[in-house]
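What you see is the complex with one protein chain gone and the rest in place.
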Amino acid sequence: MQQRTIITIGFVVLFYGAVPAAFGSTDYVISSIVAALTIAGTAVAWALLGNLGGMVSFGHAAFFGVGAYVSALLTMNAGWPVFAAIIAGGAGASIASVAIMPALRLRGPYFALAVLAYAGIFRILATEMEGITRGAAGLLSIPRLPTILGFDLGTNIGSYYVILTIVLAAMAAYAWIRRSEIGFALLAMHETEDATRILGVPSTRLKAMMLVLSAFITGIVGAFNAHHISFLDPDYAFSGVWTVLPIVAAIFGGFRTVSGPFIGALAIYLLDQFVFKSLLPTGHQIILGAALGTMILLSPDGLVPLLGRGLGKKRHAAT
Amino acid sequence: MFELGLQAIYSGVLTGGYYALVALGLALVFGTMRVINLAHGELVLLAAYVAYSAEVHLAISPIAAIPLSLVVVSLVAVLVYVLLSHITRDRELNSLILTYGLGIVLTNLMLLIWSADIRSTTATWFQEGAVLGDTLYSSRSEVIFFLVSLVLVAGLWFWLTRSWHGRAVRAVSSNRDAAMLMGVNPRTTEVLSFLVAGLLATFAGIALYTGKTIDPPLGHALTIKAFIITVLAGMGSIPGVLLGAMLIGITEALTISFVSTSLQDLAGMVLFLAVLLLRPQGLFGFGTRRG
Partner (left out) sequence: MIAAMRGFAVLATCLVLALGQAKAEDFVLGSHLPLTGSLAQVGNGMHEGIQVAVDLFNRENQGHQVKLNTIDDESSPAKAVAAVERLASERVVALSGGYGSNIIGPASEAAAKAKLVYITSGGVGPELSQRGLEYFFRINNTEGYSKAVTGLIDDMGVKKVSIVYNNKEATTDLARTVEKTLSDAGIKVSSLAFDGGHADFKPLINKVKLQDHPDLILMSGYENDYIGILRAGNVLKPDIKAIVGVWSLATSEMNNKFNDLVQYVYGTSMLPYPAEFATPEAKLFAETYEKLYGKAPDYLGQFGYVQTRLLLQAVLRAENDGTLGKGGLADELRKTDEETLIGRVKFDKNGDNPEFAQRMGQHQGNKVVLVWPAKAATGKMVFPATPWSK
């Protein structure tokens, strides 16, 4: 427990202090880290549903896009303040997730692909509902994050603090649920679902809660991204990228741990942008696909447990 | 109005034949191994690209390129199988993620090899009209591959139900241990079903190359279409695949004719979700998909 606290504090100091100090003056590095954290936030939400809910989703782009559109439209048409709109974006994604609930009855692969179909439907709806979303033309010049206490959050470094806080809050919520009774019930559930049902655990309701929470986090992240990039169109808001990269990140980092998706997202995105891209200018995504496949074959629980196992062994040897 | 509807249904039926070709391989592997091969669309696309290279560099017709495509696609299909067989636990979900990754690798390999340019056959023969009774219009490619599709569905069904190998495949899928006791080597039969899936993907790829245009991102869309059809059909129902594919084809064509072209995909997806939620065993199947 104590060790965990030290790690957590070190982590917070590193990300709130050292990273901005080191890269704060180079806009493009910070903006790449912001993009990586956007993936991280979605990856945490995806892993929460995957690990606690036992549900693999191939359509988190649906929640990302709904959150982005709700927030952008509330600020542009109804004059909402940006932060209130971002929260509403999360709520909007949660409401959208209710439409997917009937699919919770389905077995794993069917659920995964049913969500994919939802993402496709949302993209088409966003294109067709021109009166509200402006269709394929998209939304340009979406209001940026505001200035608070003289600190402009619309800058790259400001956005960095905002998305970092969002992601860490999501991770904290994830960690808290995992250690709570609900978390135990959920984890027990995918060992033997029938057994927990007999013990009186309402499995579908718990799964539904995880779906709503996962959608909420993803919606918030999508809304943040809309105000950060200040642009949306249906293809971008519901792009397969928002599904693929979080899955790769979560699997790579290890989706059964809280920190895995976070570390996986930073590693994958930054390696991709700063290393793979210069090695292979065209088609460098090939490396992402290969990394995903390799990880599933060699260590289905990801990088973090793999490293943890290594460390664990040493620690045991020392005592 | 009547003429428009008639042509829509005819186009839909022919498109359904092509969709069935795309979906059959996925449905077969799903039925026999309980694995959804999310790289299946990329296999179809690969066959099309091999035909393209053969046409450009060897100056041979896409039809004559079938053996070449078949070799390449079968090799890749077996490679997919070998990798899949290394998955030890949670096979259903891990195989989904593995094949998803393989799909990304294949898409980008095709991008590297064949670039992002749009390709299609330059042989105009395939696009000439084949008109039925002065009212129903189609291209030669569509008619040919519709017939090919019927033959392959019948052949596959016959193979699975009548031949020893086919029965072995079904035996392994329903009870692997019992099949082993009966002297069936499950690995051989699983490789066999992947090879047959490769064969089906090859024909689908040639139909694609002669009838439509191709570019690297298309593979993913094909996989989704194939999965939707497999769900509509219901697990393990080969004739169901043909019927499901035609249902999707007709629904799309009618949507284009009477509602709006941009809602074409929406119609297919709504149909898919409706069937998934209301009749999870599929329109023509028996299995269960509930958790």
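Points worth noting:
Which chain is which? They are A and B, in the order written, and residues in each are numbered from 1.
One rule holds in what follows: a contact is a pair of C-beta atoms (placed from the backbone, for glycine too) under 8 Å apart; a residue touches a chain by one contact, two chains touch by 3 or more.
Since we're looking at a predicted model, the values are computed, not measured.
Of the candidate positions A:T75, A:S94 or A:N156, contact with the hidden chain is made by A:N156. Considering the full assembly, B:S262 is the residue among B:S61, B:S85, B:S262 or B:Q281 that touches the omitted chain.
Within the set B:L68, B:L112 or B:L195, the residue that contacts the chain not displayed is B:L112. Only one residue from A:I7, A:A22 or A:A137 touches the chain missing from this view: A:A137.
Among A:A208, A:V241, A:A267 or A:L307, the one in contact with the hidden chain is A:V241.
The chain not displayed touches subunit A at residues 26-28, 31-32, 35, 38, 124, 127, 135-138, 140-141, 156, 225, 229-231, 233, 235-236, 241, 273, 277-278, 280-285.
Listed here are the subunit B residues that touch the chain not shown: 3-4, 7-8, 11-12, 15, 111-118, 120, 122, 124, 127-129, 131, 137-139, 212-215, 217-218, 221, 252-253, 256-257, 260-265.
Here, only the chains that are shown with their structure count from here on.
Subunit B contributes residues 36, 83, 86-87, 89-90, 92-94, 96-98, 100-109, 111-112, 220, 224, 227-228, 231, 262-263, 265-266, 269-270, 272-273, 276-277, 280, 288-291 to its touches with subunit A in the complex.
Remark: subunit A residues 56, 58, 102-114, 116-118, 120-121, 124-125, 127-128, 193, 240, 244, 247-248, 251, 282-286, 288-293, 296-297, 300 touch subunit B in the complex.
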